[in-house]
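Structure incoming, see below.
Missing here is one protein chain; the remaining ones are kept as they sit in the complex.
Take a look at chain A:
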Amino acid sequence: MHIPLDYETLRVIWWALLGVLLIGFALTDGYDLGVGALLPFVGRSDEERRLVINAIAPHWEGHQVWFILGGGAIFAAWPFVYAVSFSGFYLAMFLVLAALILRPVSFKYRSKHADAGWRNRWDWALFVGGFVPALVFGVAVGNVLIGAPFRLDSDLRMTYEGSLLGLFTPFTLLTGLLSVAMLALHGAGWLAVKIEEGPVLVRARAIARIAAVVTIALFLIGGLMVARGGMGMAINGTVDTQGPSNPLLSASVAAPGAWLGNYRAHPWMVLAPVLGLVGPLVALAGITARRGWLNLAGTALATTGIIATVGCSMFPFILPSSIDPRSSLTVWNASSSHMTLFIMLIVTVIFLPVVLTYTAWVMKMLGGRITLGDVRSNPDFY
């Protein structure tokens, strides 16, 4: 079979697509996570909480597929990354899965029973289902920046030498909180355009303002810690960008400060951190001016910019090893084969636009602000 794109190009495309998928997940399911984490605080009474839940009810199932697709795409395009990260962050992954399993069930089952205690328990389950994944994803990204304690033997079998508690350091807690703030901003921003005027909306706007400021502050402190903390890796010697996916054939070394090097080498990448800072400001302006599109554009830019910053800083590294730099996974040594990358690209090019099209159709079909009146009268509502 003739493959019209060379291996290097395909690897870069799949590195970018990995970013697209993560950002796609954060943009869609992200506001469901944010709304879940805010539920007990923006909604006080049962009706108010149902208002909040129904603002995301018809969409969360589709959005959650971004998470599943993210997993599948990493498996298909970056099998090494899939194997090392999920088994390495084993108990953290379990926490995320357990929280995410609680979430769909909570949506569906909460309003099936009128008992106040029952509903209250599910509301807290929804909080856990939103807050825990948001926090753990952020902590995981922080650990990726630091490097994970794994090594590969000559059969490329991985051993991991970390623990669950070892994942939590001041820096990774900061990235975890940044993730929570970012998704809370995104979720509150969504509520601000999706529900009717009333006390819930007032609270959502107030939270969005605080979250915007906190996001900017944590992002700045995080950047400072990356710059001063001596994080970074580099590839020693010549890089074989077309070579077989085998980390042991390349030589990565620790290079303190290297995470900022890409911005000197590729100045356009500065766009990512700039968006990460400008986005929350735009969102803040949109919320204050009560302009829905400006608000949503701002929260989307914030999310995109912050996630892209991590990817751009680390390029070409995807998952560095903190104990054995030689085992570090990069864009050049951790991908699927040339043919798999190409076939998966064709599938993606065909189906991703289809998915986006019908998602947009569904959004339009079920659009409009949710009102307390709907919640009271529509039997299809949760």
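Convention: contacts are C-beta pairs under 8 Å (C-beta built on N, C-alpha and C of every residue); 3 or more make two chains touch, one makes a residue touch a chain; residues count from 1.
Please note the rule applied: contacts and distances are computed from a predicted model.
If you look up the hidden chain in UniProt, what protein name do you find among "Transketolase", "glycine dehydrogenase (aminomethyl-transferring)", "Cytochrome ubiquinol oxidase subunit I" or "Autoinducer 2 import system permease protein LsrC"?
Missing chain, per its UniProt entry: "Cytochrome ubiquinol oxidase subunit I".
Among A:F80, A:W190, A:W259 or A:F315, which one is in touch with the chain left out?
From the options A:F80, A:W190, A:W259 or A:F315, the contact with the absent chain belongs to A:F80.
Looking at A:A57, A:A148 or A:I216, which residue reaches the missing chain?
Touches the omitted chain: A:A57.
By the contact definition given up top, give the residues of chain A that touch the hidden chain.
57-62, 64-65, 67-69, 71-77, 79-80, 82-87, 90-91, 93-94, 97-98, 100-105, 107-109, 112-113, 154-160, 244-246, 249, 336-337, 339-340, 343-344, 347-348, 351-352, 355, 358-359, 362, 365-366, 378-381
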